[in-house]
Structures are given as C-alpha cells and as structure tokens.
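This is the structure I have questions about; it appears just below.
With one protein chain withheld, the remaining protein chains of the complex are depicted in position.
Right after this comes chain A.
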Amino acid sequence: MPAAIRTAGLCKRFGSLTALDHLELTVPEGTVHGLLGPNGAGKTTTVRILATLITPDEGTAEVFGVDVRDDPRRVRSVIGLTGQYAAVDELLTGRENLHMIGRLFRLSKSDCRARASELLERFGLGDAADRQPKTYSGGMRRRLDVAASLMARPRLIFLDEPTTGLDPRSRMEVWRLLRELVADGTTVLLTTQYLEEADQLADSLSVIDQGRVIVSGTPDELKAQVGQDRVGITLLDPGVMERTVRILRERLGTDPVADPDKMQVHAPLPDGGTLPDLLHLLRESGIAVGDVALRRPTLDDVFLSVTGRSADHGTDRRTSGKETERP
C-alpha cells in the first residue's frame, strides 16, 4: 500500500525566492499530518503542488503512488482542498454550492442531493442551507468550505490553515469536524501556524522552515526532544525561598530557579517525580504554598529550540509572506 503522500527532493522557486528546498515528506494513509511553520516557510506551496495547482521545479510528489505531474487528473479525483481563502460561491446558496461541487466530482444527481443534505446537517448548516454564504458568519463559511471538500468523499484532504481568522468557538467546531473526519479514515494534511492546533489534531508533525523539514515526529516525541515537564511553585513567604530551592534540589536532583519578584521557584520535573510527593514534602517542612503549576513543554518550545525563534515571529510579515507564496 503506497503512502497517501510521499515527496522526495521537492524544490520550487518563485523568481529568486526559494519556496521549497528539497522537502521530504511521507504521510501514511489514515493519519493526520501537521505541517507546522511560520509564514513563508513553504506550507502553502507544498499543498499547492500536491493539489496539482502548481508544478514542482525538481523532485517528485506522489499521492497514493501517483505522481502529480504524470496524472494530475487522477490525483484530483481523490483529493479535497480547503485553501486559506474560503472557496465558496457567494451568490449560490449553501446547498447549491455543495450540489455543484458534487456534480463536478461526477456524483449522480441523487447522490449529490443526499450527500449535500447529510453534510449540511452534520456541519450545523441545516437552517442556513438555502441562504447565500454572504449572510454567513466566518465560522459557517469555513464549515461550508470544508463540507464542499468532503462532497466526493476524498481519500486525502488538504486543510491549509483551516482556522486562521476564526474566533475560538468556530475553531473548536472545525476541530470537532476534523476529528470526525479522521474517524472515517480520511487522510488529512493540515497546515497551521497554531502549535496548539497541531498538538490537538495531528498524529505526526513536520516542522518546516525555509522550504525544508527541520524536524518531524509525533507531538509527544517532539516535546520529549525539548525536555521535561516543569513545576512552578508560588510561595506565600519570601523568607522560605532559599530553603525551598534547597529542598527541591535535594528531592528532584535538578536545578531549581528562583524568581524573587514573583515569589516563585521553578524546577524541571524529571520522570518519576510526582507533584503530590513534592507538595507533601513541602508541607512537612513547614513551607506554605500559594499556587502550584505543572507545565508540559509546548510545541512553541519545540519550535524555539529547532529554529531558534518563536513561531509567532512570522505573524508580522503576514501579508508579504502570503504574496510570495502565491505569485
């Protein structure tokens, strides 16, 4: 069984700009793969090549074993694309949109009707089905957009920043739909700038930067690579800070850091060290604890450690980054 997606040595240049620089990516069928990176990293270019919208300059890109350059039509018949910009017809109703897409995907008329109704209900658009998308909220439009991609039951769906610009509630809705999709066995390639989104949804991740994959693995693997969980303890009495540091060092065998301004002590929590034990020990030593926080390393930490900068850093260059990816 060939992988859903396999690229090897994929390169794409736009003028003097190198969008993809020997990108390697393999996504097994039935999994959700997150493509994570700042704007301009090459996420959208990768999706556009795999969706047969643009051709690579070098290297190969295969969808279920079929090269996108050799037989684009065949690739198109099994993929669904939800791009960054909602791809719905503003003047057709929600139902008409889905029906049109279904017919263009070669579904029979009765199939189209049934499938459109099913998706509209499932995506909570039943009441809005016969209105034009210009009356929809951003979240509803996005759901219609995703529904359109699912009309022909694609085996592979591309979601290019599906929640960018959505409010938190709409984002949760899209996440819920995605989880349902995956339960159906659909393979998903998800691009996102939101580390939390990738963490929540993806089975495996590739962090890309400047057109190459710099690290990949499961979210847990990547986080493990960055380091251990951290515990933060807020004290009520500044006088016990030094004693607390000493106790933590003895107990955990790691190096605690004191933050006198916030009256906090932070320390890496090695495997096997549990929070209740620690609290018990402090109470026995007569140290009053105001607050305790356990923080797992996030994908933000992963990004920072592999690229040397924060994932949010690219947000300022938003407009120019988009333009360079879509000349």
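Rule of thumb we're sticking to: contacts are C-beta pairs under 8 Å (C-beta built on N, C-alpha and C of every residue); 3 or more make two chains touch, one makes a residue touch a chain; residues count from 1.
By definition in this document, contacts and distances are computed from a predicted model.
Not every chain of the complex appears here, and the one that does not is recorded in UniProt as "Transport permease protein", selected from "NADH-quinone oxidoreductase subunit E", "Transport permease protein", "SusC/RagA family TonB-linked outer membrane protein" or "Succinate dehydrogenase subunit C".
Remark: the omitted chain is touched by one listed residue; of A:I5, A:V88 or A:M140 this is A:V88.
If you put the hidden chain back, the residue from A:L10, A:V32, A:A51 or A:V240 that touches it is A:A51.
Considering the full assembly, A:I79 is the residue among A:I79, A:A129 or A:I208 that touches the omitted chain. Contact with the undisplayed chain is limited, among A:F64, A:F123 or A:F303, to A:F64.
Looking at chain A, the residues touching the absent chain are 1-2, 48, 51-53, 64-65, 73-74, 76-79, 81, 83-89, 91-92, 96, 100-101, 103-108, 111, 132, 145, 148-149, 152-155.
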